[in-house]
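With one protein chain held back, the other chains of the complex are shown just where they sit.
Order of writing sets the labels: A, B and C. Residues in every chain begin at 1.
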Amino acid sequence: MSTPDSTAIRPLAAIYTGSRRQLIGRAVAGVLIAFFIFGAVTTDSFTSIQNIRAILVATGFVGIVAVGMTVIMLSGNLFSLSLGTTVSVGAITFLWALKLGLVPAILITLGVGTAACAVQGLVIGAIGANPIIVTIGAGALQAGVAAWLTDGSSIFPPAGDKSFDFMTSTPLGIAFPVYVLVVLVIICELVMRRTRFGKEVYLVGENRQAATAAGLRVTLIITGAFAIAGACAALAGMLLGAFNQNATLLVGGTFTFDAIAAALVGGSAVTGGRGSVTRALFGALIIAAISDMLLLRGYSTGIQIMVKGLLVLFVVVIVQLNAREDRA
Amino acid sequence: MRISKTLQSKGRIAAVVAAFAVVGVAAGCGSDSSSSTTPAKVDTAAPAETTAAVADVKGKKVVLVSCFDQNPWCKIYNHTIIDGLKAAGVDVTYLEDGFDPNVQVQNLKQAIAAKPDAVLVVASDDNSIVPAVTQAKAAGVPIFNLNGRAADGSIPNLTSSILANQKQLGQYAAENLIEGIKAEGKTGGNLIAITGTAGTNTAKDRMEAFNEVLAKNPTFKLVATEDGSWDQVKSAKIAQQLFAKYANQGGIQGAYGMADYMAAGIIQSAKQANLPLGVKNKGLIVTGSNCFKVGIDAIKAGEQYGTATQAPSVEGEFVFPLIIDFLAGKKIEALNQKEEGRVTADTLGEFGEVCSLA
Amino acid sequence: MTEVQQSPRQGRRARALGIMPVLLLVAMVVMFFVIPALKGTSPTDFNVYNAFQDWSALSLLALALGITVIAGEFDLSVLAMYSLGAMVAVQTGTSSPVLGVVLAVAAAGLIGLVQGLIVAKLRINSMTVTLGGYLTVLGLVNIIGGNASVPYKNVNVGISLDDPILSFFSIRSLITIAIFAIVFLVLRYTVLGRNLRAMGGERRATRIAGVRADPLLVGCFVASAMLAALGGSLLGYSLATAIPDLGFGPLIFAITAVLLGGVALAGGRGSALGIAAGAFTLALLNELFGLMATPDYISDLITGGLLFIVTIISAPDLFGWWRSVRAAKVTTPEQEPVALEKS
Partner (left out) sequence: MKLQVQTLVKSYGPVAALRGVSLELRDGEVHALCGHNGAGKSTLVKILSGVEQPDEGVLEINGEPISFRNPLDAQAAGIALVDQELSLVPQLTVAENIDLGRAGASFITRPGRARPRVKQLLGRVGLGHISPSTPVELLSIGERQLVEIARGLGREAGLLILDEPTATLSDTEIAFVFNAVRDVAAEGASIVFVSHRLGEVLSLCNVVTVLRDGELVATKPIAEVDRPTLIEMMVGSVVDADTSELRPSSGKIVTVSSLQVPPRVTGVDLQLEGGQIMGIAGQVGCGASEVLRALGGLVPQAAGDVSIAGKKVRINTPRGALASGVSYISGDRKGDGLFLNRSVSDNLIATRLGDLSQAGIMQPRAAARTAKELAEVAGIDPSRLRSAVVELSGGNQQKVFLGRCLDRKGTELLILDEPTRGVDVGGRAEIHNLIRRAAAAGHAVIFASTELTEILDLSDIIVTMFGGQVVSTRQRSEVTAASALAEITHRDSDAKAVA
């Protein structure tokens, strides 16, 4: 089109509507926050130390997966619909590999998770395959291979193995996975902000076409983003295996959608390029806090799921209303 | 730059079709390999009381419609039945449904259409198999409902139900908790229950019996019943939140995790919350059911007070002799319930081994 | 703007992929008869009937997803609408099954309307909106059902719906076929269908040409929700049960069927007939698994492998990638042939 650039500086009318949109967005956000604070204050024992600890524990596992999910989102590839399966595979691999020693087990688990997801990233990055379908297919493949190799049995750690007990410890009264999550967020945030790779993930996610034209390593970046997600899922799986002391294909259960919800509620843009892994942490925290509040107030599972859905919708709408550019 | 010869679209399609064909052959081979591996397991000796009937049942056909091998409990349960029947010379087909009711009904109809001598179904949803069972009755195919709920008429037209005694499991759980708390020298306390998928008959039946026991022990109060969805992580999360909720309302003295791995989740979250566990520490009393290895290990470690059976191998061993009897022409009862065992540290010798398979 | 127009060659290539559903279906039918024969059995009338039953349980879900994909969107919430349909129909349709279906479809349509409005008016990625919608509706279904599966009191409805007709069919599969026929006719022979495909193909051009895209988009989401709910309510009657959470099995079936049915993920391409064929291919595959008693993990591997292969083959950059791989093999530039003599 030979239209002069309409987003260069907005005509007055556009500024008006723009700010009105943002105003609505902020108003909705404000109401949500007020609602949350009201709930927090009026819910019995919500603010007790013990309950806050409980919320943190609930944040731990999901948060770790959500960090990986966010990296995929930032790279502009929507989300993976099989990270939960990778979590299960991670748990199984870890407990199985413990017989080789703790360090080899950790390395093998991370390697397996990373490789499983990196392959998906490679297909998506190199030939532009649709991430949703690739990840669904990869999920079925992972489940199939794992079921075949384990023959469907539960996997247990070697009897009397205490080497991984630190994973279930509670230093300073807070669960180990919470520390792992915090360290992971710090590392990932540094990687995303301070490394060439991280910069490129944001750029590729923002505009893949431009990134290609600018000669960025698009295939490598997308493969890398999925590899990180795989490593995160494997890490969560490892901790989960240690926590559960047994692993089956079913442990990953709800992680896929919980992690997507956390990443979205954190406010990262599903279209890529905007957001951060730290936001995933907050998203997971908010969801955990609200679920906890609903549980304490005695609401059923159905209401908990529904509130999660509505929260996702609200945040998505608010993010869109606040977007700097109308991407019509 | 050059124009390279490109893979033409015909090539693409040919590739899909070829891939598809490979996939199809794999499907065939897959079933091939599975059927070839099973005979290897035949050497498990068939129980003595059924050997008399063996001659009569050779070549009879049975279809087992059940959940899948990806679930460890299902796997042991199903294969115990399959191996037992095969050892008697029965021809068994095993259709997996992965807890998907729609797939299960498809499989069930498939099974009925093949007109076998018996169809065994582990219902993933009691209601959803009702129409298919009705059809089976019309077609004259005997259907056995395995494992599910007590025959209260919710599934009409069944030939027979061979079930775990769900109520007994709930009853034992309550008894375990009360016994454990009393052993700590307390006279009563707050209890919580984290159930399998809420609303299922298994969960309902167990909680009903659980509550019946509590009714006789009014000093014990069930303060919360939450849906743990047979999910260890979710159970752990809920448990910790409940600990927090009741921390300044007298705390929680006993917790029922409806499966041992859910009880394991509760134990983990008690540790995370720095709560003492077990009689020895005068702490939280935890009990489970379905006796999994994690439960037995926890009982040995003193962290879990007890559990109850429904061990998959034991349940399976209860099922197949009855089926063999039926195939041999004996009449069997409409309802056969396995007596469940109550497991605590004292009875570990009796149940420890069978409960360590899954 | 230097918009690169698709060349006729690319067009031919894309269209050639359009016959994929037919070829796959033929291949599947052949396999359906050949593979059991290799094992010494053979499929019966009943197996064909059962495949049709499986098809009618899930194909409407595939159709619901498919029409949004044709329009260039992606509706993840169909899965929850499917459960919602069963739940509402089972609870309200005891005395009059038709009333139950009508209420179920209307309820889903209403929620679809809200989703459609959000997607169309706020221009938000439809996958995110419908993910939120999926969770919300799933929660709603759990609330309506009291977090448990709900039995349908009128069991005979389900039994007569599934009664074999002409050995292969049942009322349920005939209803499903009829719905497919209607949707096929609408998509093929009305302005709506053409505009829908146009919108999925080239939204800007469609607007310029004077098509009001927003109402169409909203309508598309409403229709999608309604079709999913209809499929769900029929399944609910057939199972005589409404199950709040069916897991992801149905969604994966639907996505695979849509893809195998020749619907392009980029939008603008696909037909109800193709989706029906894709779903039937899968239903036959499932029936084959059942017939051969294929272990679950093998069917997992096959389904996953199939999805992988189909996505790779329909990936947009496959040719570019292939070319660059080929080009990379030419180590020294001097070896490259000069394509044209100098003018």
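Following the convention adopted for this analysis, a residue touches a chain if its C-beta (ideal position, glycine included) is under 8 Å from a C-beta of that chain, and two chains touch if they have at least 3 such contacts.
The structure displayed is predicted, hence computed values, not measured ones.
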Full-complex contact with the absent chain, from C:Gly66, C:Gly268, C:Gly290 or C:Gly305: C:Gly268
Among A:Asp44, A:Glu189 or A:Glu206, the residue in touch with the chain that has been omitted: A:Glu206
Positions on chain A where the hidden chain makes contact: 1-11, 194-200, 202-203, 206-207, 209-217, 273-274, 324-325
Touch list for chain C against the chain that is not drawn: 1-8, 10-12, 14-15, 189-195, 197-198, 200-202, 204-212, 268-269, 320, 323-324, 327, 333-334, 336, 338-343
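What we mean here is this: only the chains that are shown with their structure count from here on.
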Where chain B and chain C overlap in contact partners, by chain label: A
Pair of chains joined by more contacts [C-beta pairs], A-C or A-B: A-C
Distance between chain centroids, defined by C-alpha means - chain A, chain B (Å): 32
Junction residues of chain A - those touching two or more other chains: 143, 147, 152, 300-301
Touching two or more other chains - residues of chain B: 68-70, 198, 227
Chain C residues within the chain B interface of the complex: 12-13, 16-17, 19-20, 23-24, 27-28, 31, 35, 38-39, 44, 46-47, 50, 53-54, 57-58, 145-152, 155, 158-159, 162, 235, 238-241, 243, 246-247, 249-250, 285-299, 301-302, 305-306, 309-310, 313, 318-319, 322-323, 326-327, 336-337, 339
Partner chain A, residues of chain B touching it in the complex: 68-72, 74-75, 198, 226-227, 229, 231-234, 236-238, 240-248, 261, 264-265, 268-269, 271-274, 292-294, 297, 358
Contacting residues of chain B [partner chain C, same complex]: 1-4, 6-10, 12-13, 15-17, 19-21, 23-28, 30-32, 34-35, 68-70, 93-96, 98-103, 105-107, 109-110, 113, 125, 127-128, 130-131, 134-135, 154, 198-200, 227
